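Here the complex is missing one protein chain, while the rest keep their positions.
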Amino acid sequence: MSDEMDMEEGGVIKKFMFVNRKAPYGTIYALEGLEVVLISAAFEQDVSMAFIDDGVYELKKGQDTKELGQKNFSPTYRALEGYDIEKLYVERESMEARGLTEDDLLVDVIVMDRAELAAKLDEQDVLISF
Amino acid sequence: MKIGVLVNEGPYTHEASDSAYNFVKAAIEKGHEIYRVFFYHDGVNNSTRLTEPPRDDRNIVTRWSELAKAHNLDMVVCIAAAQRRGIMDENEAKRQGKDANNIAEGFRISGLGQLVEAGIQCDRLVTFGD
Amino acid sequence: MPMVDIAGKTVEVDEEGYLVNLADWNKDVADYLAKEEKVDMSENHWEVVNFLREYYDEYQIAPAIRVLTKAIAKKLGPDKGNNKYLYELFPYGPAKQACKIAGLPKPTGCI
């Protein structure tokens, strides 16, 4: 949290996509990736997130890290809506390959097949991947 | 063209920092402007001046510092990632009550907003990592 | 790190006066932290501090100021969910002061 006001960047609005392909806890990418996403909200850009491959596991319901001694950051995905980050794209093929359905996920997402998501990737100005 | 570079891995373990360095050098030789090199995740470890590799190996940290000096590069280390991994400048060390700092010449510690801002300002943003 | 006695309990704070162990927080600790910030805790102050604690409890982050004002407006009304009101309560910034008093993690200064 910061007391600084929202950033004004002269009205340039770019399409930013944060591409998440790593599972949580095994590495820090998911957590630190989420930190960038939250910061990006202050810049009034067109921000979306894509969950591909093991990135889908970031959104699995029921995460409990008590015995691990790591912070459970999965509730933070539910805060994204309040940051006006509502475009969370999940690749159907990745989700299904992992035996998951939308009901297993802790936030509302937009499920896309590979062709739809490929088109989404193409139209971005900036892709930041973790 | 304005190019931004994101380095997500530390030196030596991964080739990411070498690739980023060679890419930045080639881009400068081709007359492009490197708007900023941003170090995130373990990438912040590229900025400790305490690095001391064997004499027959490259010094990745010094090499970045020298490139920055020669071409006036803006090399930014993420403050949150740096705090986690013990990378400090004088101000941060004071603020956190630490007895030393270790940041190498040419690097500056700043916020994640600098990465988002680079995405907004640059024509291209290229990520190097693991 | 400095140790302070608060209502018979020893609590560790860092160089800038933030709680080191978030689990140490209680109302007495909040009163102590507020006094250090020269904030005189009223019902209105508590309302914001409690809101922040609930937000943190639910989402595991301290909200950005813009998100905080919006969320407070939604819960407590637009006359409270605005910068002017929050800065009147916490003159040195709701992010810095209210979060500190609420015992939330110290901001990393990410922007």
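Order of writing sets the chain letters: A, B and C. Residues in each chain are counted from 1.
Throughout what follows, contacts are C-beta pairs under 8 Å (C-beta built on N, C-alpha and C of every residue); 3 or more make two chains touch, one makes a residue touch a chain.
Going forward, contacts and distances are computed from a predicted model.
Considering only "Protocatechuate 4,5-dioxygenase subunit alpha", "Sulfurtransferase complex subunit TusB", "Dihydroorotate dehydrogenase B (NAD(+)), electron transfer subunit" or "Phosphate ABC transporter ATP-binding protein", the record for the omitted chain gives "Sulfurtransferase complex subunit TusB", by its UniProt protein name. Although it is not drawn, the missing chain touches A, B when the whole complex is taken into account.
Hidden from this view is one chain, which touches chain B at 1, 3, 8, 15-16, 19, 22-23, 25-27, 29-30, 32, 124-130.
The set of chain A residues touching the chain not shown comprises 19, 21, 52-53, 91, 93-94, 114, 117-119, 121-122, 124-127, 129-130.
The criterion applied here is as follows: only the chains that are shown with their structure count from here on.
Pairs A-C and B-C differ in how many C-beta pairs touch across them, and the larger number is found at A-C. Rounded to whole angstrom units, the spacing between the C-alpha centres of chain A and chain B is 25.
If you average the CA atoms of chain A and of chain C, the two centres end up 27 Å from each other.
Chain contacts: chain C has residues 109-111 touching two or more partner chains. Shared interface positions of chain A, i.e. residues touching 2 or more other chains, are given as 7, 35, 39, 42.
Listing the residues of chain B that touch chain C in their complex gives 79-80, 83, 95-97, 111-113. The touching residues of chain A, when paired with chain B in their complex, are 7, 9, 12, 14, 16, 28-29, 32, 35-36, 39-40, 42-43, 45, 125-130.
By the touch rule above, chain C contacts chain B in their complex via residues 1, 14-16, 108-111.
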